[in-house]
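With one protein chain withheld, the remaining protein chains of the complex are depicted in position.
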Amino acid sequence: MSAPQHRIDTSPKVSDEIRQTTCYMCACRCGINVHMKDGKVAYIEGNRDHPVNKGVLCAKGSAGIMQHNAPSRLRKPLLRTGPRGSGEFREISWEEAMNTAVGWLTEIHETAPHKLAFFTGRDQSQSFTSFWAQHFGTPNYAAHGGFCSVNMAAAGIYTMGGAFWEFGQPDWDRTKLFMLFGVAEDHDSNPIKMGLGKLKERGARVIGVNPIRTGYNAVADDWVGITPGTDGLFILALVHELMRAGKIDLHYLAQYTNAPVLVDGETGLLLRDEDGKQLVIDRITKKPTPFDQKGVRPDLSATYRHAGVTHRTVMAHMADRYLSPDYSPDAVADRCGVPADRIRAIAADLARVAFDEAFELDLEWTDFRGESHKTMTGRPVSFHAMRGISAHSNGFQTCRALHVLQILLGSVEVPGGFRFKPPYPKPVEAHPTPHGQGRPGRPLAGPHLGFPRGPEDLQLDEKGKPTRIDKAFSWENPMSVHGLMHMVISNAHAQDPYPIDTLFMYMANMAWNSTMNTSGVIEMLTDRNDDGGYRIPRIIYSDAYSSEMVAYADLILPDTTYLERHDCISLLDRPICEADAAADAIRWPVVEPDRDVRGFQSVLIELGARIGLPGFLNEDGSPKWKDYADYIVTHERRPGIGPLAGWRGEDGDQAGRGSVNPDQLDRYIENGGFFVEHIPDNAQYMKPWNMDYQDWAVKIGLFDAPQPFLFQLYVEPMRKFQRAAEGHGDQQPPDHLRDRLKQVMDPLPIWYEPFEQTLVDTDQFAIHALTQRPMAMYHSWGTQNAWLRQLHGKNPLYLPTKLWQQHGFKEGDWARVTSAHGEITVPVAHQAALNENTIWTWNAIGKRKGTWALSEDAPEAREGFLLNHLIHELLPAKGDGLRWANSDPITGQAAWFDLRVRIEKVAAPAEAQPAFDPIKSPVPTGPTTLKWKVGA
Amino acid sequence: MTDLPAQTTRKLGLVIDLDTCVGCHACVISCKGWNTENYGAPLSDQRPYGDEPMGTFLNRIHSYEVQPDTGPAQTIHFPKSCLHCENAPCVTVCPTGASYKRSEDGIVLVNEDHCIGCGLCAWACPYGARELDQAEGVMKKCTLCVDRIYNENLPEEDREPACVRTCPAGARHFGDFADPNSAVSQLVEKRGGIDLMPELGTAPVNKYLPPRAKDRWDDESLLAPLLTPVAKEPSGFLSWLDKALDKLPGGSA
C-alpha cells in the first residue's frame, strides 16, 4: 500500500520586494538583501554582488530582524527625573529635547568649548561626528579607537601606511602560509572567514598564535598557545632567525623600505637632503643619494662618514639589535611559553614558503623611480593580527614588530602576501597632525585626531599640561592618534586636567561593557560635589536601545535602528574597500520608524544649526543641511570630494571626484546600496611604489597627488620623542616620564614587559585573564536579540586543565577571581586547548538587571559577568602620587589584556558577583513567546 | 506515509567540513530566519527575553575538544542538522504518516498538518535533529530548504539551502550524493567523508569531512638547512649583505 506522497509547494513566493542596504551589526558592513512582505521586514540575507561579503552573512547579520524589532528600542526622548543610575525618566517631545540640548551646548560653545567632551563609540560616521566637533570648537573629541585597537592602526600607519583589518587583508587567493596573531573575530569578520575558507579549499597552512584555541584558531592547522603579552618577543625571535639565516628579501628591503636609509650617528634621526628626502648610499656611485632617484641602488650595509660622524643604515642598526642572542629562540622560549624548536620550525617554514615558493605574476608595472618591471614577485606568506597583540601596554611595539617581520620577508603588497585596501596605504605624511587649540565660537583649524611627527605636535598648553580631557597627545602617550575614550570619565571626574561641563556620548555603553573598572565608573558618573550637583554636571547620550548607559545620562536622544535611517560608509572614514577595489556604501530607511525616534546624525545637523556652528549654516544663517541624507549628498570635503564617491557629477557619471549629484542616493539604492571601483590589474600590488596605482588613486580622489613612500622599519617620529626624553629640544617631557619614554619610544621594535605584571606580585597574580568576542554577538547589543541571546546567554570562565585540576574544580563550580584591583565570583568551565596560565571568558555577555528589555531573572543578569570589574583604567599605585594610565605608553591604547589574577574555588553564590541593583527600565519587558512570521 | 521509499531518485544532502567550520553560528541563524518565515509554522521562542530562553532551531553548532595521545587538545566546531538518513528511523515510527522521505530526492519532511506532536520521531532520531515546536505543537526539522532548492521565485544561484548560502567559511556544501560525479560526492571521496554513528544503520545522507591532521610540527632536521646562519655577528651579517646585494640583478658585481 502506498498512499500518495504529501504534496508541498516547492516554489512559494519569497517576498514582495527586496531592499538592499548595509548591515550594521559590526564594522564589517556587509551588503544585505532585506526581503519585505506587506511593508515589513521578513528575511535578511547577504547581497551576492557586494564586495565585502559576496552573499554570505554572519549570525548577527541574519538576526538583524530581531535587532530591528527588539523590544528594547527606545521610543521617545527621555529626560532624567530620578537620580542618575535609577533609570527614572520622563518621556519628552523632540522639541523639548532639542531645546534642552541647544540650551546646554550653546553657552559652552560661545564661552568655553573645551567644556564639552564629545565622544562616540561604535560610530560608523566618524568623519561627520568629528566634523561636528571640530566646528563646535572643543578639543575633546574622539571615537572609541583608543580603547579598541589604536596600537594596531597606529603601528601600521607609522610603519607602512596601513594596518590589518579594514586597512588590508591577506592575498587569500595566493597565500600558502598564513599566520594569525591574537584574533577571535575582528572587524573584517566575514572576509576573514571567507578567506580562511579559500585557504582550506586549497589546503594552505594556517598557524594560529593565540593563548586560546577556539574559532579561527580551532581550524588552524597548527596552534601556538603563546603566553599573553609575549608576542613581541616571539616575533623578534623569528626576526632573529630569519636575519641570521639571511632569509630576508634584500631587493625589497633596499628598494621599498628605509632599511638602506642612513641614520645620523649623532642624533639618531634619518639623514635627509635639503628637500627633506631620506638619503641612502647608492651602490653604484657610493654617494649619499635621495632614495627616490631613478636608477639608485640603495646599499643596505653602507656606512657614511661625514664631519667626523659615522652614519649607518637602518639595516645595520637592525643587525646590531636583532642578531643579539637576547632575541634567540632559546632566550625567549620560556617567557613565550613556546618551545625554541617550534620557533625555529616556524621561522624555517616562513623562509621556505616566502623564498622557495616564490613566484612571478606577469603584471608589468612602473615604480616611483620610473623603472619598469615585467613581473611582480609573489611571496605567499601572509599575516593578520588584531587585539590580541594590540590590547597590551607593549602593543604598539609588538604590532610594529609584526609589520617589520612581514616587511623583512618582502611579503607586504606583493602577490601572495598582505595587501592594502584603498585608501591605504597612506603614509603618515598624508595624514593630518592633531588639532585642538581653538577660540570660543570658532572651529578648530583642523581635525582633532592626527599623526604627530614629533613633540611639536603634542596637544599641551604653555605649562605643558594636556589640553585634552583624555590627555591624548601628551607625554603620557604622545602618539595617541585615536584619543583615549576610556580615560574621559575618569579624568572628568578627577577634574584632571580640568573640569568639564557636558559629556556628550553616542553609541558607547560606557557605564558597562566598554569601560574599564565598571563599578568605579558607575560611581564617578553618580558622584556629587559638595553642593549636591553631579561631579560631571551634564550628560547627553544617544542610544537606540535600553542599554546600561542610558540610566546614567540626563538627556537621551533616541536613535533609529539601522534599517530606518540614512548612513554613509565613506572613503573619508572607514570604508568597505577590498584589496582590489575602492568601495563605499550607504544605508537608507528601508522601513520608517514606528516610534518617535530620529537618526542621530540628523539630530546633530539640527543641533549644529541651532547652536550656530559656523560650518552648519549658510551665509544667510539658514541651516546648511536639512538632514543627514542631505549632508551625505551635498557636503564637499575638498572640491569635488564628498562623503560618497559613486555617481558624482551632475549626470552621475563620475567616480571619486565630481560635483554634487542630487540623485546620488537613488543611484546607490539602484546599485544595491554600494559603489565599487576596481583597481586596474597592474595596479593591484606594490601600491605604495606602483605609479599606476598612485595615478589611479589620484584620479578617483583618494589623494590629490601621487605619494609614493618607503616603508619605515625605523620610525623617525619615535626617535624625536625619544630624543626629547634624552634632553634635546625645547619641548621637554616631565621628569617622571623621561625614562619610560627613552625606553618605549624606540624607533626600532622592542619588547618590554606589560606594565601590570611589573607592578603586581606575579606569584600571587600568576594567571593571565582574557576576553574574546563571540562570533555571534556584538558587544552588548546581541543580548536584546531573541535569537542571538540563546547562543550566548551566559559566559563561563574557561580554565586550563592545570588550574582546573590544581583547584579541584568540577562542572558547575564557581570561582572567585581577584586582581590587584577587584574581585568577581563567577561560574567556571574546563578547556584543555588553552595556555596553561590563562583563563578567559566571552566579552560583554553579563548584563545589568533592568536593561535591554530583559526580565530581571535573565541569565545574562544572574550568571553572566564582565571581566571589566577586574581591569582598572589606572595602573596599581606606585606610591609616587601619580595616576598612571593602564594604557600603552605610546598610543594610550587600553591594556585590557595585561590583566593578572588569581583564582580560588568558592561555594556557588546566588548569582555572579558583583551584583547590582536593578535599573528601572525605560521600556517594557519583551513578550514571553515569539512566533515571528510577517507573511501569511 | 511512513514506508521508506525503496530507493530515491536523487539523494540530496549536505557535506559539512569540520576542517573549515569556525563555529560562527551563521548557518544556525539564517536557518532560523528562513524557516521562521517560510515552510510551515514559524520556529517559536519561549521566554525570548526572559530566564532560560528556549526556541526551536533546526541546526545547531556544538563545540568539542579532542585530546589526542600526544600534542595539544584540538577544538572542533560541529554543526548538526537533519542528516536525511536513507534508513530514517524517524519516518518509520511515525504513527500518522506525517513524517516521510521524499521518493524523488530523499528529503525527510514532516507534514505539519498531519503531525500530532507525539514526539516519537524525535525519540527515534539518534542525532537530535527534530524539535517539537512548543508553540505550535508540531514536529519541526531541517527541510533541506525544500522551499528554496526548487524555488522558481529565487534566482538560480540562490536555489540552495539558506545555511549553505550564508556560511562565510564555505564549510557547508549541498548536492546530490546519488551522482558520484557531483561536487559533494567528489569532496566526500577526496577528503574521506564519514557518517555519524554508522553502527546504528541509519545510513545518513549528510556526510562530515574530518578535520585534517593538526599540530604536526615538521621534523627539525628537514628545516635546519633553511636556517643555516649566514653570520653570527652583526659585522659578519653586514659583509654577507654586501656580497648578497652584489649577486642581486643590478648589483655591482
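Letters A and B mark the chains in the order given here, with residues in each chain numbered from 1 onward.
What we mean here is this: a contact is a pair of C-beta atoms (placed from the backbone, for glycine too) under 8 Å apart; a residue touches a chain by one contact, two chains touch by 3 or more.
Operating definition for what follows: contacts and distances are computed from a predicted model.
Trainee: The hidden chain: which UniProt name fits, "DMSO reductase anchor subunit", "Cytochrome c biogenesis protein ResB", "DNA mismatch repair protein MutL" or "NADH-quinone oxidoreductase subunit N"?
Mentor: "DMSO reductase anchor subunit"
Trainee: Quick one: say which of B:Leu154, B:Ala178, B:Leu200 or B:Ala244 touches the chain that got left out.
Mentor: B:Leu200
Trainee: From the listed residues A:Gly137, A:Gly520, A:Gly793 or A:Gly892, report the one that touches the chain absent from this view.
Mentor: Missing-chain contact among the listed residues: A:Gly793.
Trainee: Which residue, B:Asp17, B:Glu37, B:Glu131 or B:Asp147, contacts the hidden chain when the whole complex is considered?
Mentor: B:Glu131
Trainee: Take the complete complex as the reference. Which residues in chain B touch the chain that isn't displayed?
Mentor: Given the touch definition above, chain B has residues 1-3, 18, 28, 52-57, 60-69, 73-76, 78, 80, 89, 91-98, 114-120, 122-128, 131-134, 136-139, 194-201, 208, 210-211 touching the missing chain.
Trainee: Provide the residue numbers of chain A that touch the chain removed from this figure.
Mentor: 1, 790-794, 829, 831-832, 859
The definition used in the following text is that only the chains that are shown with their structure count from here on.
Trainee: On a C-alpha centroid basis, what's the spacing between chain A and chain B, in Å?
Mentor: Between these chains, centre-to-centre, one finds 32 Å.
Trainee: Per the contact definition, I'd like the list of chain B residues that touch chain A in the complex.
Mentor: Against chain A, the touching part of chain B is residues 1, 3, 17, 19-26, 28-30, 32-34, 36-39, 41-42, 44-55, 57, 63, 65, 67, 72-77, 97, 100, 102-103, 109, 111, 114, 135-136, 146-147, 149-154, 157-158, 162, 165-171, 211-212, 214-218, 220, 223-224, 226-234, 237-242, 244-245, 248-252.
Trainee: If we count contacts the way the header does, which residues on chain A are in touch with chain B in the complex?
Mentor: Touch residues, chain A against chain B: 2-6, 8-14, 35, 37, 42-46, 48, 53, 55-63, 65, 71, 189-190, 193-194, 196-198, 200-201, 203, 213-223, 225, 241, 243-247, 250-251, 254, 283-284, 297, 299-301, 315-316, 319-320, 323, 341-342, 344-345, 347-349, 351-352, 775-776, 784, 786-791, 793, 831-833, 853-855, 857-859, 862, 925-935.
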